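Certain chains of the assembly are absent from this excerpt, and the rest are unmoved.
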Amino acid sequence: MPRSRRFLSAPNSRELLLPYLLVAPAVAVLLALSIYPLIYSVTISLQQETASGIVWSLGNFKRLLSDGFFRTAMVHTFVYAIVALACEFVLGLGLALLLNQQIRGRGFFRASLLVPMMLPTVVVGVVWRLMLNPNFGAINGTLKQLGVNTESLTWTASPRLALLAVIAVDVWQWTPFVFLVLLAGLQAIPQEPYEAALIDGSSRWQTFRHVTLPLLKPAILIVLLLRTMDLLRVFDQIFILTEGGPGFATETISLYIYRTAFRFSDFGYAAAMSFVLLALTNVVSVVYLRLLQDER
Amino acid sequence: MRDRRGGILQTGLVVLALVLALAPVYWMITISLKTEVDQFASPPKWFTFTPTLQHYYDAFVTRSFGQYLLTSAIVAVVSTACALTIGTLAAYALTRFRLPYGLDRRLSLWILSTRMFPAIVTAVPLFLMMRDLRLLNTKASLIIVYTAFNLPFVVWMMRGFFAEVPRDIEEAALVDGDSRLGALVRVILPLVSPGLAATAVFCLIVSWNEFLFALVLTQTDAAMTLPVGIAGRVTQYEIKWGVMSAAGVVAMIPILVFALAMQRYLVRGLSLGAVKG
Amino acid sequence: KQQLTLAVISGVEGEALKQAARDYEAQTGVHINIAEFPYANLFEKELIDLNARTGAYDLIMLDDPWFPRFTDGQHLTDLTPLLQKRGHAGPDSDFVETSVALCRHPYQTGALYALPYVGNSQLFFYRKDLFAKHGLKEPATWDDVLAAAKTIQEKEAGPNGRKLYGYVMRAAQGNAAVADFMPIFWAFGAEMFDASGKPSVNSPEGIAALQFMLELGKYSPPGYANFNADEVSAHLLQGTAAMSINWPAWIGSFSDPSKSKVLGKIEFTTLPGVRKSGQAEIGNWLIAIPRYSQNAESAVDFLLWATTADQMKRSAERGNPPTRRSLFTNAELVSKFPAYPVQLRSLETSRPRPRTPQWNEIENAFGIFLSKANSGELSPAEAMNQANAEIEKILKRAQ
Amino acid sequence: MSITFQNVTKRFGDVLVVDDLSLEIADGEFVVLLGPSGCGKTTTLRMLAGLESVTSGDIYVRGERVNDVPTQQRDLAMVFQSYALYPHMNIAENIGYPLRVRKLGRDERENRIARVAKLLEIESLLHRRPRELSGGERQRVALARAIVREPRAYLMDEPLSNLDARLRVQMRGELKRLQHELRTTTIYVTHDQAEAMTLASRVAVMNKGRLQQLDTPLNIYNQPANRFVAEFVGSPSMNFIDGKIERGMFVSDAMKIPVAKPDSTVSMGLRPEHVHVLTQPQDGAIPASVYVTELMGNETFVFLLVGKHKLIARAPADFRAEVESKVWLRLETDKAHFFEKTKSTDYTE
């Protein structure tokens, strides 16, 4: 019955109200700002304009089934999310571990590593677009100087490399976030288990595997959870880097939703797609939470 | 006493990471100082070019970037503060109390799920909502939206960190006669300061850089934030690389300063040496 | 005190109008707020606002392809009555017909919902120095273009050891690819819709046109499949490409030493033809008044003022092609912008993108498949067939 | 302040930790909780402090039921077995915290802190962080944090366990003085018999969550209510010899001793100090053999074999005997305890 220990004491009658008072503001704000949009989206996703005015129908959802663009976009989105998440997590964890130890000037390192995350996404997109330019870009330029043949390295212009390129940019920009959270998590782990582990003769790796990871699990799952959700909604950088091109190679669901909503002003269909995305995200996060729960 | 033989290797790796992280930023800075001809020069001019401040001039003198900066700052700081306060309280309640019907878990989940809906779709209804509330084109609208946008993040981060605080430290505070909130403020928050700092930094960054809502909910310079202002430099036929970069550099600095300030708290973790068992 | 709010595009066009606004303010004391948005966002920004009927904007700048969408939703004010109030029968006859036609709904014939402010239409750019050097004459047909590209790319080397490409085109998914393709498409005698209004992009002509585009692509820098206007002009400015289709807005920068390495080496002309004589795609910036503006009256006053010959002359001096014939032929301007005669010809012969509220959707779909073809994913035939199918879907959904 | 436990039971899931505990503590009393590790002492304190909910039963303070009173409002001071110091505060802040939340003036706070710090010999540490202290120092800080205030009751969970003998005797004295002065009701958990004996006005012996005996220290020692108490209290612990009482005689395989008791199956308990080891035979003395001796310096424990029975005797410090050597025992049988076998495995006097 460990769960019971999670709580300081059974909330006793005089305190019964406190927790509710504490969550109330949060719930209020979120209700206010999420319920209305949700209802709105539900209604318009169930409506369709026809010659004879607006009618209620499941048309938007039916259309999903036959929409090839939608399917491809979904695939791209998940590929993007999975690959990016994997890289960001591995790199972020690695850095967090490195900088959790005594290194001279780690304060400076820590702060500097956060810089990519601090740039406005708009700017990030533009800067990388410039750097990735096959002909004038700094990257190919530098590679050329190093004697690499860059003829075929057309990054965002090649259907093969484009997705990788945009993923790379995402990794570059968001690894710092993973790093930041995991570092904070590491900082929260007390020293004693580590000393015990040393005494018990466990190697660096074993200590990492059996002590650090388990104790870091809550932080890890939270960061994965949040990143996944953001990755599944990724929009800005791609929009600026490739607008989904070339030939749909980097079109993600959010881009497609954006186009449908804003360019083709078909909000109903956009909402419909969003619900699918919402559902999927929900599934994913519930899976994470399963894992998270047995931590507590 | 950690054995320090890995030291050199570690430092090496960190430096490498640092280079990878900062090279593009450095490049951006150079771009902001280069004439167009140099921007596209190949082989790329990493170090040798004749700097010009023209782009900064274009960015900040000829357009109302100063105002954008101010707006951004206000919106970011206020919304971050709100999100942190509201979110931390909620997180505390959701970690420390068991509510009937597993309400504590359900609530947390719901709070999280509000972050899953694509902003693109919520943007329009929010626009209509703000219109009816007469809040369109005001800082208030952005503050509200960003607060709500950051809340789930704050709640979940803080839940994680609260869960790591040993019970009996907090119990001691209660026995010593402190109220729950008193204990929260005087004992628990100091212990989770790294987490708090990390969360704050992130919230600030998000609201500082957010683009879509800022675009949709504002109509004139009166409430435009920096990202929108910057995006304004992307024209139909050309991107003003220099001006964009200049703006980027300037946009980056305040956050950088903030993060450096937070850095202290990031370093200081829970020093649980004093807890037994 | 009178107030007006303008939504303008960022860039030269918007700049010009902003400046005008300031002058107007100074003269009349009418206070004018300017909201400036990037091209990527202006459309949705305006559309959301119009749909929500906020009346936040009294005047909006719009790119001509958006016009059908806006009028379709009856979001714009019919200007005729307001003009008549002020003793004008209709739009000034000095406006180029092709431009005014854009402001009418239905096209050419219908009521007037806007006035043309910037008279863009595509031009063909080429390096006259290289053409001279290799004894090539100004390309009249696309085959000339291909031939020239071939010769130049084989014979020439770019600045400091870089390759010089015969042609540079933009095939980035979406607007870009379509814009650069349409002139070829039309020149090959293809049409997007047949007489009965059914999509016909996969007609033999259409496929041939795409075939040709790919052929030309061989002489375009690698990665052009994701190029946008800025990459194209960068190539021209850096002297690493010899020809391209582009917009007049660029002409200025070729003579700006801080940007250009090809000072005075670029020549402009109308678009080449093939079966039919070449036709440029028109891309005018119009100014309209939303239905929901509370200040329609003073808005019209400003609109008329801003489109008067001498105001437009100022705008022209600031780098925007006018929409008035008198200005294109104005000696003073011509001396400043030697390309004006060509531009006028191009503009007069130009044609608009198909006028349908679904244009954005169609252009997007079409662009995707063009881009797929250019990046080698699909053969021209496949691309055109799939595009056609997609466009059919879109139209079907629209009814 | 009087404290009453009324049929208090505590379960963690299916683990029964405190079992129907009823306990009356008068105002100003100093009650020591004694019991094997894991018998529920800490849990009992925590329930009283309101840190643990009671599964069933009621707790009364000054006759008022407090089951639902939040901890903060119970105004108790507690020394946690795990210290529970505030890692981010220095020692002075740690000790001062309870005063700070009570909004005491700075100066008042400072000289109170100084006073207890002096009392507990930690003046020199006031500006350190807990993690920079030794175990015993931390424990003293925890103690200081409790006694710096004047609460309605002190709950102390093994507050001296990590201190050296000298310090412990000294602290013991201080606590005793403090309690005499303030007459604050105190519940004190310890494993140290000396502490129990010297501090307690009454000792409550617990086992497996059940109260075994509640009485004055001496009575606990001299009239244990049952065999568990007899065995648990006192170190080295009481010797037990199973046997029968037949016609006024206690009979076991090893010995025959006259006792004025009704016939029954009993086990005789005899404390080590009531077993005297003689090197010369003596009439009435029982032969035995030494199998090990433990030299304590101030005394010697002699482990003996009488038949198959093991016995422990306290002998003077200078007592020496070869292992296996033959000796004779004089038992002060008048001091013997007899525990009848009952159905419960436990023996009661």
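For clarity, chains are labelled A, B, C and D in written order, and residue numbers in each chain start from 1.
Here, a residue touches a chain if its C-beta (ideal position, glycine included) is under 8 Å from a C-beta of that chain, and two chains touch if they have at least 3 such contacts.
Model, not experiment: these values are computed from the prediction.
This file describes a complex whose protein chains occur as A x1, B x1, C x1, D x2.
What we mean here is this: only the chains that are shown with their structure count from here on.
Chains that count as touching both chain A and chain D, per the definition above, are B. Here the spacing of chain C and chain D, counted between their Cα centres, is 94 Å. A straight line joining the Cα centres of chain B and chain C is 39 Å long. Chain A and chain B have centres, each the mean of its CA atoms, that are 14 Å apart.
Residue positions of chain B with contacts to 2 or more other chains are 40, 42, 124, 128, 171, 174, 180, 231, 234, 239, 270-273, 275. Shown for chain D are the residues that touch two or more other chains, namely 50-51, 70-71. The touching residues of chain A, counted against chain B in their complex, run 3-8, 10-11, 15, 18-20, 22-23, 25-27, 29-30, 32-34, 36-38, 40-41, 91, 94-95, 98-99, 101-104, 106-107, 109-123, 126-131, 135-138, 141-142, 144-145, 172, 176-177, 180-181, 183-192, 218-219, 222, 225-226, 229, 232-233, 235-236, 240, 253-254, 257-258, 261-262, 267, 270-271, 274, 277-278, 281-282, 285-286, 289, 293, 296.
Across the complex, chain B is touched by residues 5, 7, 9-13, 33-41, 45, 48-49, 52, 54, 56-57, 63, 162, 229-230, 233-234, 237-238, 247, 249-250, 253, 258-261 of chain C.
Of all residues in chain B, those touching chain C in their complex are 35-37, 40, 42, 124, 127-128, 131, 136-137, 215-216, 219-222, 224, 228, 231-239.
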